[in-house]
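What you see is the complex with one protein chain gone and the rest in place.
We just call them A, B and C in the order they show up, numbering each chain from 1.
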Amino acid sequence: MTSFARSFFCRPMAAFGFAVFIVILVIALAAPLIFVRGPFTIVGMPLLAPGSPGLFAGSDVLGRDMAVGLAYGARISLLVGVTSTLGAIGIGVLLGATAGYYGGMVDDLLMRITEFFQIIPTFVLLMVLVAFMQPSLGSAVIGIALISWPQVARVVRGEFLSLREREFVQAARVLGLSDARIIFGQILPNALSPIVVISSMMVGNAILTESALAFLGLGDPNLLSWGSMIGGSRSAMWVAWWTTVLPGLCIMVTVLALNFIGDGLNDALNPRRRR
Amino acid sequence: MLDRRAILGAAGLLAFPAQAWSLSGRDRIINAMMFDDPATLCYPLNNTRIIQQICGNINESLLLFDWQFRPHPNLAHAFEISPDGLVYTFHLRNDVSWHDGVKFTARDVVFSCGVILPELNPRSRNSFSHIDTITTPDAYTVVVRLKQPFNAFLLSLMASSAPMMPAHIYEGTDFRTNPFNFNPIGTGPFKFAEWKRGQYIHLVRNEHYWRPGQPGMDGIYYRICPTPEQRMVAMETGAVDLAMADDIDTVLTSRLKANPDIVTFTGAYNGTAEIFVMELNQRRWPFSDRRFRAAFLHAVDRQFLVKAINFGIGKVATGPIPSSAPYYDPKVLTLYPYDPARARALLDEMGLKAGLGGVRHRFGIMLTPDGGGAFTRSAQYVKQALSEVGLDVFLEATDWPTQLRRSGNWEFDCDTNSYGEYGDPAIGTSRFYLSSNIRKGVPLTNLQGYINPEVDRLFPKAAVAVSHQEAQACYSRLQQILTHDVAMLWLYERNPVLFYNKRLADVVTGPNGPSDGFGAARLA
Amino acid sequence: MMSGLKPRYVAMRLVKTVLVAIAVVVLSFFLIRLAPGDAATVMAGQAGYADEAFMKSLRAEYGLDQPLPVQFWKYADAVAHGDLGTSYVRRQPVLGVIMERLPNTLLLDAFALLVAASGGVWLGALAARKPGSVGDNAVSVLSMLFYAVPQFWLGMMMVLFFAVWLAMLPPFGIETMGADYTGLARIGDVAEHMILPGLTLALYYMASYARLTRAAMIEVSEQDFVKTARAKGISERQVARRHILRNALIPLVTYAGLQASLLVGGTVLIENVFSWPGVGTLAYEAVQGRDNPLLLGIFIVTAILVSLFNLVTDITYAIVDPRVELG
Partner (left out) sequence: MPLVRIENLTVGLPPGADRPLAVEDASLQIGQNQIVCIVGESGSGKSLAAHAVMGLLPRGVSASGGKIFFDGVDLLEEPPEAMRKRRGRDIAMIFQDPMAALNPVVAIGHQVAEQIRAHRSMFEGQALKQAGEMLEQMGLKDVGGLLKAYPHQLSGGQRQRVMIAMALSLSPKLLIADEPTTALDVTTQAQILALIKRMQTARDMSVLLITHDFGVVADMADTVSVMRHGRIVESGDTKTVLGSPAHSYTRALIAAVPKGECRLGAAPASAPVVKVDGLTKRFRRGGLFSRAPAITALDNIALTLSRGETLGVVGESGSGKSTLARCVIRLLDPDAGQVLLDGADIAHMKEKNLRPLRRRIQMVFQDPFSSLNPRQTVGDIVTAGPRAHGEDAKVARARATDMLSLVGLGPETMHRFPHEFSGGQRQRIGVARALMLKPDVLIADEPVSALDVTVQAQVLKLLDDVRRQMNLAMLFITHDMRVAAEICHRVMVMRHGRIMECGPTAEIFANPATDYTKALLAAIPGRRTR
């Protein structure tokens, strides 16, 4: 794997993205150590400008310390981003693999479902799902996973369709390997690189979607996420710009880092552009 | 539909200043705002604030009330009350006609107070249940005989509780589906002109209005403005002249207050006198224990809640009757100053010791779906304050259907709401504390399940007290009991702020605020 | 020259559109009906004070008390006759409400699509001309940036910058409230109101157009027929225009088709931030107010529109790429 690591990290953007992502991850995990008070603790009057005494990022519309909020907010965004992507990958790979490998009716069915998701305004569908499951962390994760798995299924199906024709797969069938051994032993390892690339992009998208839900008031009211901070500051923005600008910047930087990582993975894992 | 090429060509006209339209053509028009299209324009049927404010210009009441809640003539130019307080005689004006030209007579009053109001409006039903008979000796006199004296009867004739409805339109029809609910007929200074759904409601001046010199303006537009920021920008750019209660988020009031072109008017809503409250479901332990409720109030710094969280709008609430309302008696109230230590002591006394993680008890607070506005922020502050004394709260997000269903069916630990007093405790306050008003499935009733026999006895006694002093004695005792029992968690008196453009004058003339209509409004 | 476009193919595609619409109706009807609480409580709530009787009458009025399958058949039959039912919250026929709001959304989408496509292709072509150069890296990083920005936050930043600080452009609504302009003045007013939301949408999609064009042009310029073209001795500009761009257009057409369908249903956020009275804000209200007929109406109309978009895209695709046989 060392050659993969070398070619991944020699790309400036990928290395920068990875570093930024690690910093954000550390801040999110170590928040309780860095900050004494919790994100909900009210430390003073609301809407104090950044740089006021003891508040380098200012206070939000409830008088809470923005810096602490941003640190804890990272946890929710990353948690939702990663778990919903894992869910989507799970469903997507399973369905995509079966459709791609066996073809026929399963393939047609999957194609119809992915088409349905393309035609229906997916964000409205997500809003309906979250609204009827009552807004919470769980409903956001399930909702996002449900609307993003078709994307993965389409990619995995494409990979399996092309790999299935490759001669080493036909050789495996000639040798008498069982379907399961062929799918998981032979094809899946070769389909991993596109899956890894798309999943890093999807974590980014999931974070954007979660923040959109929270912005529209469909987020979990007991949790503080970057999206809910922006949502809560729609009016405050007119008198206190930082309440909106800072959480938005955090989302952008995180998703940018994830996209850089995705690009880096794409180059490093793709043998054609290894040099 | 606009043709795309024209748009692109027009985009070149950016030099076209947005505010070029001059004020001349439209300066005699009042522009107000609303969140969204109201469900109907039948005054008593849907008693939300926006309907009161629109229909206040169309349907009038028999009497108007000044800032001291003293009655003044309106559709009834004079009235007498019998010494025993049982018979009220109203002498109606004979020069009033409905917008469709039909004469306004006693028949309309009998129909309104006797039939349509009790049927459609729960508050009117309470007040008019005291009526024994209504007779009309002649076309312009109405004699109302009560079963027993009811000193709040006059106040219950305020427009928001008793608007006069046209008998010739509604009699014998199904009030809820009468087409005139969307094309209201009244006697007021303005009449209904047009309702363009999704855009605006337009009222025009009533040429044959009986009060001389009114209305001072030619028409009113209520335009749809969904978000608080949009409403604020509309006020600042002068596109709109009037921002009523709840139109402007408290966060932004500082910005409008600082604007020289905009007049800030507090107290416009003393008539309704709303209190922001939280209701604990007293059927469930530990909320049934008075000490828990006392600890709740001690743990919340209500001064900070008003000053910081609500940006200085409103006043700390101390009891069931707001300080600006009649019968308010500060002497008898049990007060609960901000004292977290006292709260912890009370909880210990109850046996709610701090368990793992310092948590004594965990319960939910159901939010009102106000899109992250003042109510949600207050609940978020309360959650934080209670966590300091070991009470772990989880906020439950809801949308309108869920909030109504769960509060009506008592499926909540703690509910947030805002209740108006409407001028007299018998009208606006008693409904939340009488055990007779515990009715499953119906919002805005005694949802908490608070039962106190003495309270059940005192409220009706106060309502029928002949003299003011006798009523005051009852209400003082009631305030003493209710505050001692912490019957409800009164947080702060909201008294929302009204903003209007300085080009207008006499926009608000009484405690009922915009709900009395803009007949008097004129150019400054 | 219309290569291979057979009327039978178009007919088959229209049949497919109808089938899709039916599938949408069935699936979303039951999906939305599973939500707890129903519109009767919403309407009762709006009445401010509602007792059991009033709610029961509402349920009866809107047929909410009948068993689910019966409700479905009644609804499906109505839809078959072009009646999408009445919106609970707005008390108006759903089709009317949607058709009133649809032009606004399509106008915004058209503007955004135009700006994004032209800007994106121009930037992409610029970057592809000298791969690895400063210009190329700048375009890549910029497009990655706009890819990572939350759309609604980008909108709020536009409001903050252009409306709060510079107070240069109207941030909300589709026209100045109460001004009631007509003719050219109204067009100017709407155009001015469209700039901020349109630009926000356009910037987001311009990034993906630039990335796609750059990748497509680089990939095509490595093909053999480009070498043949150069072997003919024609100028580099002609090689770029007649050979590289012509072939790079093909993936762009598919993306434009895909993106157009995304736009039809996807502008909820931008319309919400800018209070743009389009189908997006309508959908948001419908979700909040549990307005099932309106939600279903939106799903159906979007589904049909998107299917037609896909048909148009396939046909343009067949025109642009002769290798594609239709049907």
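Just so we're on the same page, contacts are C-beta pairs under 8 Å (C-beta built on N, C-alpha and C of every residue); 3 or more make two chains touch, one makes a residue touch a chain.
Just so we're clear, the structure is a prediction, and the values are computed from it rather than from any experiment.
Student: Where does the absent chain make contact, in terms of the chains shown?
Tutor: Result for the missing chain's touching partners among shown chains: A, C.
Student: So which of A:186, A:211 or A:235 would be touching the chain we can't see?
Tutor: Per the contact definition at the top, the residue touching the missing chain is A:186.
Student: So that we can see where the missing chain sits, which residues of chain A does it touch?
Tutor: 166-168, 170-178, 181, 185-186, 189-190, 271, 275
Student: Go through chain C and note every residue touching the omitted chain.
Tutor: Spelled out for chain C, the touching residues are 12, 223-225, 227-235, 242-243, 246-247, 250, 320-323, 327.
Here is the rule we go by: only the chains that are shown with their structure count from here on.
Student: Measuring centre to centre with CA averages, how many angstrom lie between chain A and chain B?
Tutor: So the centre of chain A lies 45 Å away from the centre of chain B.
Student: Just how far, in Å, is the C-alpha centre of chain C from the one of chain A?
Tutor: 23
Student: Indicate the residues of chain B shared as contacts by at least two other chains.
Tutor: In chain B, residues 227, 229, 369, 399, 402 touch at least two other chains, as defined above.
Student: Could you list the positions in chain C whose residues touch two or more of the other chains?
Tutor: Counting only residues that touch two or more other chains, chain C contributes 36, 159, 288.
Student: Could you please specify the touching residues of chain C with respect to chain A in the complex?
Tutor: 20, 23-24, 27-28, 31-32, 34-36, 141, 144-145, 147-153, 156-157, 159-160, 164, 258, 261, 264-266, 268-269, 272, 283-284, 287-288, 295, 298-299, 302-303, 306-307
Student: Which of the residues in chain B come into contact with chain C in the complex?
Tutor: Listed in rising order, the residues are 1-2, 4, 6-7, 10-11, 13-14, 16, 18-19, 21, 26, 31, 36-40, 45-48, 51, 121-123, 176-177, 197-198, 221, 223, 225-227, 229-230, 233-234, 239-240, 369, 399-405, 408, 439, 441-444.
Student: Contact residues on chain C for chain B in the complex?
Tutor: The touching residues are 36-39, 41-52, 54-55, 57, 61, 89-92, 97, 100-101, 103, 107, 110-111, 159, 163, 170-173, 176-179, 181, 184-192, 194-195, 275, 277, 281, 285, 288-290.
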